[in-house]
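Attaching a single structure in structure tokens format; questions to follow.
Missing here: one protein chain of the complex. Every other protein chain is in place.
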Amino acid sequence: MIKRFLVLLLVLSMGVMFSQLLVGYSPDRQLNATAHYYATQTASETGAANIVSAIIVTYRGLDTLGEVTVLFLAAAIVGMVLSAKQGGQSPTSASEAERQLPPYPPVGELLATGTQLLVPLILMFGAYVIVNGHLTPGGGFQGGAILASGMLLLLLSDPLRTIGHRLISVVESFSGLAFVLLGILGLLLAGGFLDNKILPLGTFGSLFSAGAIPVIYIFIGLKVGAEFSSMLLNLAKTEER
Amino acid sequence: MDLFIRDNLMLAMLLLLSLAMLVAAFMAIYSKRSLPIAMLAAGLVSLLASVQFLLLGAPDVAMTEAAIGSGLTTFLFFFILGRVRGGANRD
Amino acid sequence: MQFDWMQIPYSLLTLFIVLNYGMLLNALIAKIAARVGRRHGIPIWQNYADLLKNYGIRSSITHGVMFYLGPVFRLAGGVGLLLFVPTIFGSEMFSNLSFAGDLILALYFVFFGTLGMALGAGESGHPHAAIGVSRGLSQVTTAELPFALAVFAVALQYQTLSVTDIVAAQQGGFLNWTLFTNPFAVAAAMLGFLGSMMRPPFDVVLAPQEIPIGPPTEYHSSYLALMQTNRMIFPIAKIVVYMNLFFGGAASWPVFFIKVFFIYMVSVLVGVVFPRFHVEQSVRWFLVWAVPFGIIAVLMV
Amino acid sequence: MVSALSFIALPLGTAFTLGLLPQGMQRVNYLLTLLALALLSLIAASWLLAFAAGEIATQQIFTAGTTPPFSINLQIGMAEAAGLLLLNLTGLLSVIYLRDTLHQQGARAMAVLLIFIMALSGIVLTRDLFNLFVFIELTTIATGGLILLSHDKRALGAGFKYLVATQIISITLLIGTIFLYHDSGTLNIDGMAAGGLITGESLALFLVLIALILELKPFPANGWALDIYESAHPAFSAILSAAAATAALFAVDRLLLVGSNSWLPLATAVGVVSFVGANLLALVQRNDRRILGYSSIAQMGLLLVVVGQRDILGESYLFIAGGILLAHAIAKAGLFWLSGIIVARDLSDWRALQRNPLYIFAFATFIAMLVGLPPFPGFYAKWDLVHLLAAHDRIALLLALLFASLLEALFLFRWFGYVIKGEANPEGIICARNKLGVIAAATVAAWGVAYLWGEMALQGNLLYSIPLLAALAFLLLEWLAVPYKNVLAISVLLGWFVVNYADYNPLQLIFAVIILVGGPLILLSSFYARGRRIGFYPATMLMFAGMAQLIVAKSSFDFFAAWEILTIGSYYLILRGKASEPHAISYIIFSLGGAFLMLTGFALAAAGDLNFLLSNLSEVAPAVAPWVFLLLAIGFMTKTAAIGVHIWLPGAHAEAESDVSPMLSGILLKAGLFGLMVLMLEMGRQSLYGVDLTHVMLWIGALSALLGNLMAAFQEDAKRLLAYSSIAQLGYALFGLALMNHLGWLLALMFVINHFIYKSMLFLSVGGVAKRTGTRLMYRMGGLITLMPLSFIAVLIGIIAVSGVPPLSGFGGRWIFYNAIMTAEYRLPLIIIFLAGPIAFLYLFRLIHTIFLGQLKDEHRQLREAPFWMILPQMIFVACLMVFALVPGLALKRVDHYLLQYFPEGGLSWDGLTITSHFGYWSPISIMVIVGVIFMTLFAWLLFVNRRAQKVKQFNIVFAAERPFRPETTHFAWNFFAPYRKALGFLTEPLVTRFWDAIGEALHSLAELLRRFYNGNGQTYSVHLLAFVVITFLLARGVS
Partner (left out) sequence: MAYIALATGFLLILIGLYGALTHSHILRMIVAFTVANTGVNLVLVGVGYMGGRTAPILDKAVEVSAAAQRIIDPLPQALVLTAIVIGLGVTALMLTYAYRLYVTRGTLDISRYTELKW
């Protein structure tokens, strides 16, 4: 009880700090210099309509590279954590507990058929979101997540299906590598690391525009999708143990 | 005038959403008995947040939050929960 | 003052006088003490007889080198102390070998004999000798303390460490004696004197009555003779220092004899009055009664 | 120059490539990883070289073809390049170290490791706040993965605790970041700092800062980090401690730029608490990795303080921060790597290192580096830091830092002691070639950095000092047998003396002779040793090097460095004794404590002058002068073992080896006296709050003399007895100095010489005896005079000299003493010292009696005289003593004249045979002749009358009507001065010892209590973390 009270006290103190932040906050009337620059220059510099995408892929591309890396790391570590090499064998108590679990109920007909129908659609939608990232809301991350959910469905419908883990891994690594290489290309051919002007900017607002942004987004999408999928696959494999 | 109504409408919606989120958050924290409910509530918070993002003029964020925050995360939770089922009650 | 060959015979003369005086004085005092105790006492020439007898004894044994050298150290200490201090004030003849060093030399040379004796006794076969040594050292170190303080007070008072200069400063009437100009120092020194004379109540070290203990019981024949010789010389030599420092020195031999006799008597009288102390008691006694006087003396100068 | 972006692109590219390779190609994967890191290290090195050569200036790297603040930019300068080199090199070495584990774990682990290093590099490089956040998150997640490299099952729990903690940190960081952005309109850190929109009050800035500070794992919000250090793979801990902390420090440093320095006090405060707290808790640790964890946290605290004090450090900032950082990183990484080859986890299990002297060398290097001993960078850095702090009156901070450094030294040296002493478990160590290579690389790096920092130091490179080099050269000669090394050592010392002879002034000459001629004399006794005697010569020569440098030091820096060097050397020497470990630790702690006080004193005196000349001590501002005097005096007095800080000495001297004790007692202690002489010559009398400090020293000297003697009288252990005697003897010398008159100083010098001769001699004889009998307890001996006559003669002469009985040289000391005190102003301390005088007599008699006289013990009947090589120096000392007794003028005359410069009055006159003072006179030769003649005459007389004396057998005696049959019954030996103890024993109550014990006990109890705080629950740790944020906030608000 004392601990709860203490925590409450601490949380309330944090609340006081936050309230000070809130009190000190006043919404901007005008865009600040940075935002103003983005608002006015994005179109001409990157050719992307979706400023957020432009920022993510180009201006703050380094962040995004890090972000992608976070997912890569997470996937790799999830793999490491779950691989049996570490920490020895599980103690009997836990595995017994697992053995006592009832086997998974058979997947319903509906789900199975639904999956077969839905997965292509989902994948298509994902691809769309990715490719149009520089024009409309969405992009590599969202699209990647959608791709992964397709994979998820596949897994759910048939838990025992072995999906090419190797393929996912290759996609994951290749797209990551491609991202880095594109960045370096920017360094070599254009104004700096991850500069999108290595490709022509094209017509503003069209699909094939905004320089390398769509290309990068495609790789990001692939990579994010692959990461999620690999995480899910790794988790799914645990069941078989 | 039109703008005024729209603003107020948005304000009301935001408030409502916020309220709902807080309730859901409390559920996520306070649902003493059921872990799945807590997870669902957390997912709900995320989902409501994504709606709010939309209202706040951030469609990109909204999409991401919906797909990742409420979708994948919740799924991951349940996935793990399935693996460790019974663990919670044992202690 | 420089060395002169003539000083050697003169010093030997001093030694001779003091030795004889010491023999007689010791016998006299023993006799007085006996009379106080309603006993007959020894004849006045007893010390001569003892000394001759002991030197004459043929059979003798030794426990080792240090045992052998112990009495030599002892006597060398006594003779050296005597000779490093001028005996008669104003007399070139009897200033002995004091050119070699001043008061400090005398003060520290006291330990020469003590150390040698202790070492010699230490090598004897008897554990009690060592016990005696340990007690004796314990006591003598604290007994010397008030004396050292007094010496320092006197040195400060006269701003010199030269014995001759100190005596010179006390000339011109007995009121100029340190006894009167610096009574605390004298009190401290005299209390310390009691302890260093190995007389009652501070004679548990020798303990003639209860148990055979300490070096004298271990030494015999010529060793004992050497020690006895020292017992004739050393107290006198020590008293000479006291006399010079506190009682105006002596300008002639008669004055010397009288002053030495009276100073010696002080310790005898005290010894008659007090019961014997344990060593730790005497250590405390010196620290509690004698040392404060010394401290006061030093602080007041 | 290869673009700095390669630090990000290259490892990332490699990491992704690893995934492309088919599985089962671990070797290729591994090589790729290695190659990438090696390449990065090379690139970093090339940058660093370019910066160092001044070829290029700090560079900005833009991304996305746009300038900041619109895009993320990186910046690389000298500091960054150094940091990157450190990171990547640590990574590279760890990868080499981890070869087997990585092979086993596969490409994923390698990729994670690469990304970890990449993220750390990113933290160092980036100038964008949010980008910083991303990299920090990357390191967090990578940490979460790399923890699993460990074979320790508990690592999993630790990892989870870590993840929980980092969640809170990242929430704080994000909230702060967005509000900072809102307030300043930019995410660029330089932009924020330049814009001036962010004020010191900014709560957002506070949140960001505190989050970054939490990344440094400050005490006490760091339970999670400790668990990781304890359970993770040591190679990973090495990266975490050396590299990750470095990166976080860069981040904090950068962010503090924002808000115009107003949060510097926060950093300082958190740093101090960490430094003190972590070191304190480490005191009660037994687990090696956890203790390293604590130490890492402490070092980070120290660095945080340095960062927080940036405003006053000025140009030295990078030098100081870099020095401490590199020292920490290399040493800590090295120790973690070492811990990886040790099988078991208790500190004492490191004994296994004894298997190879090279391990010990590496270990010693790392420990010395952590403590900040010369010639390592930490030493230079600490020197500058302390000076600047003192110059700006930040004394409280300074003292806190030094106190904590002392705690740190305590547990590190204690550890070192465990390692050196005791039986090693031969299976306690598992070494693979790759791991050893890594450790060797770290050791080499340590010395390399030491050289580098010396080059950069204003005060000059310590590694250029020839004595130090000579001492270190003996490390390389360890393979030689003792005789060769001994000859070499002796000739080196004598050679150095001859070369420098002309440059010494008379005062220095006395010390130089003692050190450089006396040292070889004692070293003669080392010829008795067999084998190679590993470790002895470097330590000895280190001590002598320090001493030799000390006496010629011109500036306070040289002086202090020499002081530290001689302290280390002597510490190793003391540690060599059989049961000396606890004493060695108390020695080093007292020495370092004293040294820190000295350091403070010098710093106060220098008032910011980093290269302060000792001769300027006389010009110190009057306001601080007494404090300077006080601090320095206490520092020096710790070495002379004045009463109150003496408790290290008896054990250290007693337990040291036979030929080490004389060096310690005869030579080492003189360093303190030399320091005091320099101090008092330059500063004269000082008074503090109306108290004349020399008066206080007079008291201390007198009390040391009295109590030292008294305690010596009650010892049963012969070497302890001599050790206590040293305390007393140096008390006399201190007393003489404090008299502040001509004769007082002459007295002190007389004691310096005398004490050297007779104490060396006595320690050698007693050492020889102890060697033969196998005990140091005097009551177990007896009657050795016949078996060891030469030793006996040495002791006899020695004790006559010590007790001051004419005609030997001790008397000269007493005579000067009396003359000196004739003019003294204070009488009370004189009385104390009078009390002390006769007591010396007691213990000296005890020494000779109990060992050599009395009855021979049965078990000693077969003993032989001490080894020739131990007797030889003793006999030389006897000769010296005789010569010095006869013609003290030989040594003292010149000094007497020299002292006239400082004390024009009261010199002695040295006409002919007699030495005359204002008060008295003394003719050593006459005394010797007279005493000799009297003695010989009487001896001849006795021989004549007693020519047929018979030597009797041991038991041919009777007492109390019994014939004794056992030696014990005839030898009164134990508790010799029982009556004395009854009367005065109360004075020897170990009050001082109890006092220091109580302090030690209190610290340990406190640490024991505080560490309960780390209850192992990850959630509680998070509560700590949150509480830390809240409390820091409240305090910060309360202060401002």
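First chain written, first letter: the chains are A, B, C and D, and each begins at residue 1.
As a working rule, contacts are C-beta pairs under 8 Å (C-beta built on N, C-alpha and C of every residue); 3 or more make two chains touch, one makes a residue touch a chain.
Note that the structure is a prediction, hence the values are computed from the model and not measured.
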item	value
Touch partners, limited to displayed chains, of the chain removed from view	A, B, D
Of D:G157, D:G608, D:G644 or D:G889, the residue in touch with the unshown chain	D:G157
Residue of D:G437, D:G932 or D:G1016 in touch with the missing chain, whole complex considered	D:G1016
Touching residues on chain D - with respect to the absent chain	130, 134, 137, 140-141, 144-145, 153-154, 156-161, 163-164, 166-168, 170-171, 174-175, 177-179, 181-182, 187, 223, 226-227, 230-231, 1011-1012, 1014-1019, 1022-1023, 1026
Those residues of chain B which, in the complete complex, touch the missing chain	3, 7, 10-11, 14-15, 18, 21-22, 25-26, 28-29, 35, 38-39, 42, 45-46, 49, 52-53, 56-61, 64-65, 68-69, 72-73, 76-77, 79-81, 83-84, 87-88, 90-91
Touching residues on chain A - with respect to the absent chain	3-4, 7-8, 10-12, 14-15, 18-19, 21-22, 25, 27-29, 31-32, 34-36, 38-40, 42-44, 49-52, 55-56, 60, 63-64, 66-67, 70-71, 73-74, 77-78, 81-82, 87, 90-91, 93-95, 97, 135-137, 141, 204-205, 224, 231, 235, 238
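By our rule, only the chains that are shown with their structure count from here on.
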item	value
Gap in Å, rounded to a whole number, between the CA centres of chain C and chain A	105
Rounded Å distance, chain C centre to chain D centre (Cα mean)	53
Contacts with 2+ other chains: residues of chain A	none
Interface residues, chain A side, partner chain B - complex	50, 52-53, 97, 101, 129, 137-139, 141-142, 145-146, 148-149, 152, 228, 231-232, 235, 238-239
Residues of chain D defined as touching chain A within the complex	3, 5, 8-9, 12-13, 15-20, 23, 61-66, 69-72, 104-105, 108-109, 111-112, 115, 118-119, 122, 126, 128, 130-131, 134-135, 137-138, 141-142, 144-145, 148, 153, 155-156, 175, 179, 182, 185-187, 203-204, 207, 1023, 1026-1027, 1029-1030, 1033-1034
Residues of chain C that touch chain D when the two form their complex	3, 55, 58, 60-66, 68-69, 71-73, 75-76, 79-80, 83-84, 97, 99-105, 108-109, 111-112, 114-115, 118-119, 122-123, 125-128, 130-131, 133-135, 137-138, 140-142, 144-145, 148-149, 152, 155-156, 159-162, 212, 221-223, 225-226, 278-281, 283-284, 287, 291, 294-295, 298-299
